[in-house]
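Written out below as structure tokens is the structure these notes cover.
All protein chains but one are shown in place.
Going by the order they are written in, the chains are A, B and C; count residues from 1 in each one.
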Amino acid sequence: MYRIDKSRLAELFAAISGNQDLFLPLRKADQTNYGLWSEEECFDLDTLKTVKSAKDCFFPQSEVLYRCKNEDGKLSIDPQKLCDRPFVVFGMRACDVKAIEVLDRVFLSDPVDTFYAARREHGIIVSLACHEPEETCFCKNFGIDAAEPGADVETWIIEDSLYWKPLTEKGEALTVSLAGLLENADAASAPDAAEKAEKAVAKEQSSIRDITEKLPLSHLNLSRFKPENTMELFDSPLWEEMYKPCLACGTCTFVCPTCQCYDIRDFDGGKNGVQRYRCWDSCMYSDFTMMAHGNLRTSQMQRFRQRFMHKLVYYPANNDGLYSCVGCGRCVSKCPASLNIVKVIKKMGGEA
Amino acid sequence: MQELITRAKELLADGTVSRVLGWKKGDMGWDPEPAYFEKEEDLKDFVYNPFCGANLSKYLIAAGKLEGTTLVFLKPCDTYSFNQLTKEHRVKREKTYIIGVGCHGTLKAEKVLSAGIKGIEDAAIEGDTLKVKTLYGEKEMPLMDALLERCKVCKGKIHVVFDELIGAEEGEEAGPGELAGNRFAKVEELEAMPPKERFAFWQEQLSKCIRCNACRNVCPACSCLKCVFDGNQFDSSQKANVDTFEEQMFHIIRAYHVAGRCTDCGECSRVCPEGIPLQLLNRKFIKDINTFYGEYQAGADTESRAPLTDFTFEDVEPGIVSERGGGR
Amino acid sequence: MQVENTEFRPKIVAFCCNWCSYAGADLAGSSRLAYPADVKIIRVPCSCRVNPMFILRAFQRGADGVILCGCHPGDCHYTTGNYYTRRRMTLLFSMLDYLGVENGRTRVEWVSAAEGVKFSTTMNEFVAKIHELGENVRLEDLRCKN
Partner (left out) sequence: MHRIGVFVCHCGTNIAATVDIDRVVAAAAKEPGVVHAEDYQYMCSEAGQLKVREAIKEKQLTGIVVCSCSPRMHENTFRQAAQRAGLNPYMVEIANIREHCSWIHKDREEATEKAIILARAAIAKVMLNAPLTAGTSRVVKRALVIGGGIAGIQTALDIAEAGYKVDIVEKTPSIGGRMSQLDKTFPTLDCSACILTPKMVEAAAHENITIYTYSEVEKVTGFVGDFHVEIRKKARSVDMSKCTGCGVCQEKCPSKKAPNEFNRGLDKRSAIYTPFAQAIPNVPVIDREHCIKFKTGKCGVCAKVCQAGAIDYEQKDEIITENYGAIVVATGFDTIKLDKYDEYAYSQSPDVITSLELERIMNAAGPTKGHLERMSDHRAPKSMVFIQCVGSRCADNRGKSYCSKICCMYTAKHAMLIRDKYPDVDVTVFYIDVRTPGKNFDEFYRRAVEEYGVHYIKGQVGKVAPQGDKLLVQGVDLLDNRRILMETDMVVLATAIEPNPDVRKIATMLTASIDTNNFLTESHAKLRPVESPTAGIFLSGVCQGPKDIPETVAQAGAAAVKVVGLLAKDHLVTNPCVAKSDTLLCNGCSSCEKVCPYGAISYEEQEVNDHGIRETRRVAVVNSALCQGCGACTVACPSGAMDLQGFSNRQILAEVDAICR
């Protein structure tokens, strides 16, 4: 365990970004989102939920795959270089960290997505425990502990201190590179400091867990979302009731840390040639399943059903029961029509 | 609220309407969702309180395709959207039974939550105070700190179209409501900035855009079956803002397409997950239209010609933009 | 600065209506009234055919200025087309200005079939203005830049 004064965070960030890119929640135009740190930027570790998750750092909303050019009849193809520079993502909450596991199972299983894999290889995640989880949080349902966010390094901000606990080799290496800044609070070399730190963190953790326990959405009944109920859930008449307010926008999918669908498109940049890029897509969009022969999901009900069936039934069925919802609650607070996965879980789970 | 439920039940019972479009209680007290009620007993979940910000008029496009008449509850500003949709043949007036409901302002839930009010069950407006019923007792906060931006510049309590009114008086004065500030104040402030600063302002705001299309999909004026940004008509299909240009393009064209049709209902800025002040784009067009072509309120009626499908021989020339000077 | 200015070759798109302004441009040509080669003309049936999308697209693709020419109000071949153009472009230009885009980059000019001189003068003025403003960077798409 290590410690650093909260007042010295800017120094810490400067040190990290000295060796690699640093992404962390930045306050810009009244909103907090992950962004590349520089001294001019204003970081914001108090906002619990960034608007978009940290997903962008590994799976950006859009990225070029390759470029083609036709010069005087000669075609050339120029593949996009893979990420080859280490970077740090600081401040990811437990839910977002868990979401990376969901993405890993998609992108790192065969066939491996090389763009994603390169970023995962070079990215170091420093997580941050949630000091005060909010009403919209329901990560507990998915076995996530907001008090112990995991990843390469996990941290807690308690009063004036940030406690820093490396968990992986990558985390250790990062910690070593910051040796001048981080005060040692290791049990072996600095027992006093270690005791103080352990105590503070333990207290914080129990406080977080107490809050989480009491949150209104912490005790959802997920028992019906099992592979054996797939057809029953799929055919439920409740979808028809629930989807109606849905505006078919992509807010839920774009703020979601686990949504992983993308589209591949071309942009003709004239003399600069054609860029083939991919960008996030949303299963809520009417053209998501548009193909040459037509559209196989013709109604918003089908699209709505797809999103939640995927999160709660299809994905877990293919991934050892792992739900592809992490309970971050972004959709709960952002859906323009106040629809969200919690309402679906309750309704389909027989609670409401 | 009970009055609304009672009346809705009556209308369902006597067969006047086949369904009711209103708002349904959410999980949290602050997240009611738009909902259809087809049976009298379903109405137990009906709710109408200051958290019911959603403008239901756009849902009537879909409702118009259903059998029978739909009862809808519209707040004063929502009725303008309904009229505009009627004018554009998108909704069916004859298949809609409109109950105009009184409104004293709608809330931005995030603002109430971030004021530290938790366990919200219900809310009511009393004068300039918001009284929130919570699990932990009644809480209060200044109304102005909790309102949606649009309500701070309320266009008034008049319902421009309705079959009956509940909680609102017929013949209310047209014109700004009691809260109304100058809705063009921020537009004017931007106009007064040097172009470079204006550019920086918009750059910062628009770069937040995640292209979720919530603004477009909620907008009653954006009622295209297929948006130009989803299709290939202009080779303009965009799914993400791959370049800053695409942020500009999307928002300029969207605002342009609704220019003269936008009633300033404020739904776009209400739903933007990134809090982009989209109303400032629409209001710029509204302000210009008012200045150049005379006061015009989209949705005030169903007959008048929209400013962009109309002209006079004496209209100003486009050169007026540069004549007014770079600072403008 | 001087050197930079002489090297800058702006890209300028001119939309001209078939009946008046395109003919005006033809007259400028047959009268040998010079204007910079940076101006490239696209023929449209009427100024009211010009969609704001076309103008934005031109800027996206690297145009530094876009000018739209049509018949004088009252003289439209289609009677009323340019009256709509006038409103559309006034509002569009005002919006671009509001977003901080230099307002000299867009212009509307009414040029009749008889106004070859006006066509040439207008183009000379417009190109000069674009030189003054320099390269368009506020409405650019980096993917289309060199």
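Here, a residue touches a chain if its C-beta (ideal position, glycine included) is under 8 Å from a C-beta of that chain, and two chains touch if they have at least 3 such contacts.
The shown structure was predicted, so the numbers you read here are calculated from the model rather than taken from an experiment.
Engineer: Among C:A63, C:L96, C:V111 or C:V127, which residue is in contact with the omitted chain in the full complex?
Structural biologist: Result: among the candidates, C:A63 touches the missing chain.
Engineer: Could you tell me which of B:G102, B:G119 or B:G231 touches the chain that is not displayed?
Structural biologist: Counting the whole complex, the residue in contact with the absent chain is B:G231.
Engineer: Can you list, in ascending order, the chain C residues touching the missing chain?
Structural biologist: Residues 11, 13, 18-19, 22-23, 25-26, 28-30, 32-35, 37, 40-46, 48-54, 57-58, 61-63, 74-81, 84, 88, 114, 120, 144 of chain C touch the chain that is not shown.
Engineer: Could you pull out which residues of chain A are in touch with the chain that's been left out?
Structural biologist: Looking at chain A, the ones touching the missing chain are residues 70, 72-73, 268, 270-271, 290, 294-295, 298-299.
Engineer: List every residue of chain B that touches the chain not included in the displayed model.
Structural biologist: On the side of chain B, residues 65, 87-90, 223-228, 231-235, 257-258, 305-306, 308-310 touch the unshown chain.
As a convention for this text, only the chains that are shown with their structure count from here on.
Engineer: Per the definition at the top, count C-beta pairs in contact and tell me whether A-C or B-C has more.
Structural biologist: B-C
Engineer: Work out per-chain C-alpha centres and flag the one nearest the whole-protein C-alpha centre.
Structural biologist: B
Engineer: Between chain A and chain C, what is the gap in Å from one C-alpha centre to the other?
Structural biologist: Chain centroid spacing, chain A to chain C, equals 47 Å.
Engineer: For chain A, which residues are shared contacts with two or more other chains?
Structural biologist: 267
Engineer: Of all residues in chain B, which are in touch with two or more distinct other chains?
Structural biologist: 242
Engineer: Which positions of chain C touch chain B when the two form their complex?
Structural biologist: On the chain C side, the touching residues are 51-53, 56-57, 59-60, 73-74, 80, 83-84, 86-104, 106-108, 138-143.
Engineer: Show which residues of chain B lie in contact with chain A when the two form their complex.
Structural biologist: Its residues touching chain A are 26-28, 31-36, 54, 59, 109-110, 113, 118-119, 204-205, 207-208, 210-214, 216-218, 226, 230, 237, 239-242, 267, 270-271, 273-276.
Engineer: Mind pulling up the chain A residues that touch chain B in the complex?
Structural biologist: My answer: residues 28-31, 33, 51-52, 61-62, 134-136, 216-217, 244-245, 247-251, 253-255, 263, 265, 267, 277, 279-282, 285-287, 332-334, 336-339, 342-343, 346.
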